[in-house]
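A single protein chain has been removed from this complex, and every other one stays in its place.
Up next, chain A:
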Amino acid sequence: MSQRQIIQVFEQYQKSRFQFVQTVSDLALRPQNIEILQNAGVMSLLRCLMLDVVPSIQQTAALALGRLADHSDDLAEAVVKEGILPQLVQSLALKNRFYKKAAAFVLRSVAKHSPELSQEVVASGGVDALVLCLEEFDPGVKEAAAWALGYIARHNASLSQSVVDAGAVPLLVLCLLEPEIALKRIAASTLSDISKHTPELAQTVVDAGAIAHLAQMILNPDAKLKRQVFSALSQISKHSVSLAEMVIEADIFPAAVACLKDPDDYVRKNVTTLMREVVKHTPELSQVIVNCGGMATVIDYLGECRGNLRLPGIMMLGYVAAHSENLAMAVILSKGVPQLALCLSEEHEHHIKAAIAWSIGQIGHHTPEHAKAVASSDLLVKLLELYMDASSSEDLQAKSKKALKSILQKCTYLPGLEPLLYDVPSNILKYVVCQFSKVLPNDSKARRLFVTSGGLKKVQEIDAEPGSPLQEYINAINSCFPEEIVRYYSPGYSEVLLKRLENYQPA
């Protein structure tokens, strides 16, 4: 055979290898093919092809492997078991940028399934190799490496710590400055995943100067980037007061409020999450956000969105109102209470309702003014319904009861309290009657209203053990009214009168 024919044999072999690898990677895009591929033993074949001489075959084999591992847990475990990881990691340091991208993709798809698999990736030295990739010029390689690091750091604090120990954070902050939007997104998302676990990790991210860069990117028009930026800022600020103050000092606030009108839902949700994490620490931080008009915007946002997206906004209102009565009054003035009432009637999930009940409790429990504002939106009745409803979860019942109790102890708005006299369990009734007994002795108009609206009648019908506080309150109420009226309204008075009639002899 001539030289040409021999070389042709090799070329044919190479072509067929390439075709195989190409087809496998295309098939791996569809989930239904993957089982079949797995049963056919594709893993070991791909592993051998990754050691191939031709670079394009190596790269395509790595890509195919990444797609397979991406799909399911067992395949990712198979990747680990076959011992592919060490050779991937070694070749990460040596090969060209396409291979690096594909290898980083494989590492990412292995690490995303569970903490144990991520631990395997870390144990085979993957983190250091990925950090080396972060120093490359090519933005695609950096993006793949940052994404893989993000998936590793997402699972738990020790994995994040190993990512940070490999020196990834300064490089990620540099990636934030690159012009490619995709790279910025991934870097922000990775920083967010790193800083979400513990305050020390968040502090490391802050020390690398991430906050200033993240703050600059708030005005970027790209929606997905803004999502990640706000998520990162909220994960940083949630841990402690000093971190939250550092985030505020970056002057994001008047600008972030404008992002609440962004068309993308998740951008708005993440902005509200950031506000909630900042607000929950101290009254001064809440004051900053309230003063720049954040409260009004969040309340409008609550009116526009539905479902789980409302949760951070509701909790933010609760946290702000919890700090002091000034701030609670600010919430009321910004029309927060009608909005919360609307949310309560529209939402059906129990955890959201529980959050609303808690927020209402925080708003209403400060002074009689606040309690009046809550009571005049008929929220007391709704809270009572939530408490009495047997299908409410325990958490919801507990929160609505607590809210109801704390508001009732300050409520002097009698028209709001009246509906609560009917069909109420005795532990709540005690508070209601107590409030009546405090207000009625001093206000004659209220007494008149109490009689005409049937409240006195209802109070007489209440059955209380003598000597209990409830009985004392009832006595206190009865002593505000003349004897005859009390007797008139007491139950069974008509029978008493009729009996007297029977015994009466006309003279």
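Here, contacts are C-beta pairs under 8 Å (C-beta built on N, C-alpha and C of every residue); 3 or more make two chains touch, one makes a residue touch a chain; residues count from 1.
Here is the rule we use: contacts and distances are computed from a predicted model.
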Name under which UniProt lists the unshown chain, selected from "Probable 26S proteasome non-ATPase regulatory subunit 3", "Cell cycle checkpoint protein RAD1", "AP-1 complex subunit gamma" or "Spermatogenesis-associated protein 17": "Spermatogenesis-associated protein 17"
Hidden partner chain, touching residue among A:132, A:296, A:309 or A:388: A:296
Candidate in contact with the missing chain, chosen from A:14, A:119, A:216 or A:326: A:326
Touching residue (missing chain; options A:334, A:359 or A:460): A:334
Chain A, residues in touch with the chain not shown (by the definition above): 137, 179-181, 220-221, 257-258, 260-261, 263, 290-293, 295-297, 300, 326, 329-330, 333-334
